[in-house]
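Below is one structure. I have some questions about it.
A single protein chain has been removed from this complex, and every other one stays in its place.
Each chain gets a letter, A, B and C, in the order it is written, and its residues are counted from 1.
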Amino acid sequence: MSTAATIPAGAGGHATPRRGAGRTEPQALTIRNVRKVYASRGRETFEAVKGMDMNIRPGELISLLGPSGCGKTTTLRMIAGLETITSGDILIGDRRINDLPPGKRNVGVGFESYALYPPLNVRENLAYGLKARKVAGAEAQVDDLARRLEMTELLDLRPASLSSGQKQRVALARALIRQPPVLLLDEPLGHLDASARQRVRRELKLLQREFGYTTIVVTHDQLEALSLSDRIAVMNGGIIQQFGTPDELFDDPANQFVADFVGEPGINLFPGVVRRDGGRVTVRVGDDTLVPAASTPADGRKVVVGMRPPDCVTGVERGLRGEVAVFEDLLEYGLATVVVPGVDERLVVQTPSGQAWSGGDALTFTAPPERVYLFDAETGDRLR
Amino acid sequence: MATELKPGQKRLTPGAIFADIAIVAWFVFALFPILWMLLLALKNDAQQTSTYFAFSPTLENFGTVLSQRGTDLTSVDFKSAILMSILNCGGAVLVSLLIGIPAAYAAGRYRFKGSEDLMFNMLSFRFAPELMVIVPLFVIYTQIGLFDTVFGMIWVLQLVTMPLIVWILRSYFEDMPEDLEQAALLDGYTRRKAFTMVALPLVRPGIAAAALLSFIFAWNNYVFPLILSDTAASTVTVAITKFLGGGGQAYYNLTAAAALIGALPPLVLALTIQRYLVQGLSFGAVKG
Amino acid sequence: MGTLSLRGVRKTYGSTVAVDDMTIDVGDGEFFVILGPSGAGKTTTLKSIAGLVDIDGGQVSINGVDMTGVEPYHRNVAMAFESYALYPQKTVAQNLASPLRSGRSGSFSQDEQQKRIDAVTSTLGIHHLQQRLPRELSNGQRQRTALGRVLVRPADIYLLDEPLSHLDAKLRAQMRAELKQIAQSSSTTTIYVTHDYQEALALGDRIAILREGRFVQIGTPEEVWRTPVDTFVATSLGQPEMNLLPGAVRGGRIEFLGGAGSFPAPADLGLRDGQTVQLGIRPSELEIDRGHRPGGDRWLRLPGRVLLAERLGRQVELDVHVGDGQLIVVEDSDHAAPEGSEVTVQIDLADVHVFDGASTAADDGEARVHRAAPRLGSALGRHSAPMPEEAHQ
Partner (left out) sequence: MSTATAQSSPGGPGPAGPDGPDGSRRRGAPPKVSDRARKLRPYLLSVPALVVVIGILYPFVLGAYYSILNYTASNPEPHVVWFANFASVLKDPQFWASVRVTAIFAVAATVIETVLGVVIALLLNRSSFVGKIFERVLILPLMIAPVIAATIWKLMFNPQFGVLNHVFGLGTFDWLSKDTALASSILVDVWIYTPFVAILVLAGIRSLPREPFEASDVDGAGWWYMFRRLMLPMMWPYILVAVIFRFMDCLKAFDHIFVLTAGGPGLATRTLQIGAYEDSIIFQNFSRGSTYMFLLWILVFITAKYLVGVLGKAQRRAAGAEE
């Protein structure tokens, strides 16, 4: 069954939250210069999060995206209260929550491993938080939410007999049941197979739109972040590399890391040298020349050129000339791995469906100037 | 700062002090007898019946216990008992390893008819009342001359060592991915070579742990040597009880010294294999 | 170098049938991919070929020799395990040397061994790791070592069990190309098991789609992509998955999406009036009408409204509400329609697959299709595949 199909079409479109009476208003979440340092005797101190700032608007869906160990989960856990905060402030609305225990912060958390309570059935799992606080009418609330999420038939089952997709939905329901103004989800699609992932992703997005919770999703999957989020914070080494909309991230990466991390097949990165000839800026790559976007770095500057495989255009007169090493026909498109003289890296060029290349073929390709990105060879910062 | 929260651990620990006091109270109870044994073992003959903690310590008792003088005083040949314990238990463990490793491997690797029966039989040894077996064995042993022999003890100690070794090692073999041996087969090695080259090195810690633990249990066993041996193959545990049970004067300090010596090997071994203890103690029912 | 043939191979574990009635012939030097979801019996198939599991029925022959009862070490096959199965106490170099030293894959002098190891590790980019122990490697490096242990030795058949599954997306794409290049230069028959359809399409000379222990379809990438025999094969290939839309034949036309779409029922499919069908439409083959209006009956046009627009890199995935259902459409991000906008979606009828109407109940997303409906043909009535056995009810 698909929740997506049952949600009225009106739910789409804008981020106008529809909420029933008595629902908690979504609230802004502010992270102000938050740091997390792990220090234990006998081991080196480790700074997992290095001074993080984020202003998240009410009802917004944010992703924290990055490789493992980048500090994204630590950040989420600090917001949830499962990790102490070394310094800085976290505010929900206007309220500083640094020193509140997790149970008092009024956040809903969806754990990566679902963290359902194994001895309890689904109904008891959902009611757990309500009953622990002696909330009246817990049963009714559980039934109500279960009906809305179409999981009434799961209520009497125990976690072990649920499929991972069902577990995922129960975990989400448990996070939602107290109607927290802020929802935190750690790798919510991590354990699902490709097909289920797609469906649940859509459900999640529509659900978030409908309920309107301020939501933070932690993920290492760039595709998931791009498709799900209003805005994405790309993290690496405990630092936010770029915080922006999916479009900004993909089309206008702030540095080499973001460009490299976002996009599949991965961006081609190779060294080049800037040539300024009057007003004309070109980049020398191997024996060939590329025309970059309207960036104006100094003459002779060593740069790293970034060029996404799907942005590559073949069958051009001028551009990078190389020889096809391997060609993979994926039917929707093809991928040619190309060796360009003077460039150590093997470059990947996406070719349109129907084209066939074979090893040894000569190939000339380039990308539209606005899709040729230049990064500082030392710092990796984008040169504009 | 410690930030990892373990299951059940509370962020705020209002009862922390009370909890610490409770822990300390338990350990006073748990460690006092051991401490007292140590103190008593260090007292000389004149002080042995005093209950004071202050005295002039002496190491003499240990020497006495292990020497002919001790044997004369208490009519217990403690040195021979130690030797016998080592022979009996060491032998029993060796035999159990030789026989148990293949069986554990078979039970852990293959699902064959009767494997569960074999394993259950092994486990039932652990829980069977020893005397059920010992009474007939006593009769048999006296008839065929195994009574009071090392060989007889090794045989009967299989009841202690074998189930432990087979059960622990089975869970090790079960946990070891089959793929490793299969990879060796495809690399071109025979099954026996794959076992010795791949499987055996991987379970070596398990073998060590199982061997040591079963040695401890064999060492600590009392009923078997009590009934199936007399003087020639009698062990440390039987010897210690004789210190107090003898008709003559009781030497408390010598008893404590002997007890300390007898308790030392298990304590030392236990501390070295602490990591594997849980699995061994529970026959693999609880993984440590 | 070697041929492989399976004849009615069957393997059960207790009451579970892992592999059933499996029959294939793989030619010398062929790169044969087995594609299937987890639990379909892929690994069991490989292990049956290797002799690591005793099959319950049927026959495995390598180079025409019946291998029933032959020990794995006499079969001269090499296998990369999904779990890597690296010897933990040996270094990378020693792991790779292991098959060369057993004496059964040929005899190699010390120099020859080292040369082979150097060559393979360089190709796989793990040359600098030769003296490391497996526990000191990342998952990706372990996987490449496991692959190396296969490639380093001569064998009749290479068996590769998900050899790229533990790599991150970027490295996986890189290694896939690498593997393709190796395969093209080597002539060793390879059976390659994967759950990733892109790997199957990119690498396979032929692809066999495996479902619950049985092959559903065997064919070239082009064949399985263009003419999937049933909805299972259809949804196994492509991401996002092919749209499956229930429809029915009414008055000579196939109607679907609550009447929002219809086209004449192709005559050569022999559809009865009232018969239910399912239409399969690949998201990437749908497009948003931007004024370019191809004429004629060839094109199916569907008016709808964009419910969601999800960015997927250079592409955007649109969730378009049409009639009483939804269509997933993949469009270039430069041309994507914004959420809430009214659009017309169109597709060449030749790209619309018609399946039998048997229900395809998907549960919450685990096992996706319970019963696969056989393909009848395409909506243009051409390009239809030769009717497979199962298609006849």
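The rule we apply is simple: a residue touches a chain if its C-beta (ideal position, glycine included) is under 8 Å from a C-beta of that chain, and two chains touch if they have at least 3 such contacts.
All values derive from a computational prediction rather than experimental measurement.
Taking the full assembly into account, the omitted chain touches A, B, C. Screening A:37, A:91, A:120 or A:291 against the full complex identifies A:120 as the residue touching the chain left out.
Across the entire complex, the residue among C:75, C:116 or C:149 in touch with the chain not shown is C:75. The chain omitted from view is touched by exactly one of C:102, C:231 or C:284, namely C:102.
Not every partner is drawn; the one left out touches chain B at residues 2, 5-11, 13, 16, 19-20, 22-24, 26-27, 29-31, 33-34, 36-37, 40, 48-51, 98-100, 102-103, 105-107, 109-110, 112, 114-115, 118, 121-122, 125, 127-140, 155, 158-159, 162, 166, 188-193, 216, 219-223, 227, 236-237, 240-241, 243-244, 252, 255-256, 259, 262-263, 266-267, 269-271, 274, 277-278, 281-282, 285-288. Mapped onto chain A, contacts with the missing chain fall at residues 80-82, 101-105, 107-109, 111-120, 124, 128-129, 131-133, 157-161, 174, 178.
Interface residues of chain C facing the missing partner chain: 54, 65, 67-71, 73-76, 94, 97, 101-107, 110.
The criterion applied here is as follows: only the chains that are shown with their structure count from here on.
Farthest from chain A in terms of Cα centroid separation is B.
Centre-to-centre separation of chain A and chain C, using mean CA positions: 27 Å. Mean C-alpha position of chain A lies 55 Å from that of chain B.
Note for the complex: chain C touches chain A at residues 37-38, 169-170, 173-174, 176-178, 180-181, 184, 198, 201-203, 221-222, 225, 235, 238-241, 284, 305-308, 310-315, 317, 319, 321, 325-326, 333, 339-340, 363-366, 368. Interface residues of chain C, counted against chain B in their complex, comprise 47, 50-52, 71-73, 75, 77-79, 81, 83-89, 98-99, 102-105, 149.
Those residues of chain A lying in contact with chain C across their complex are 1, 4-5, 9, 12-14, 163-166, 169, 192-202, 205-206, 223, 226-228, 246-247, 250, 262-266, 308, 310-311, 325-326, 328-332, 335, 337, 346, 348, 359.
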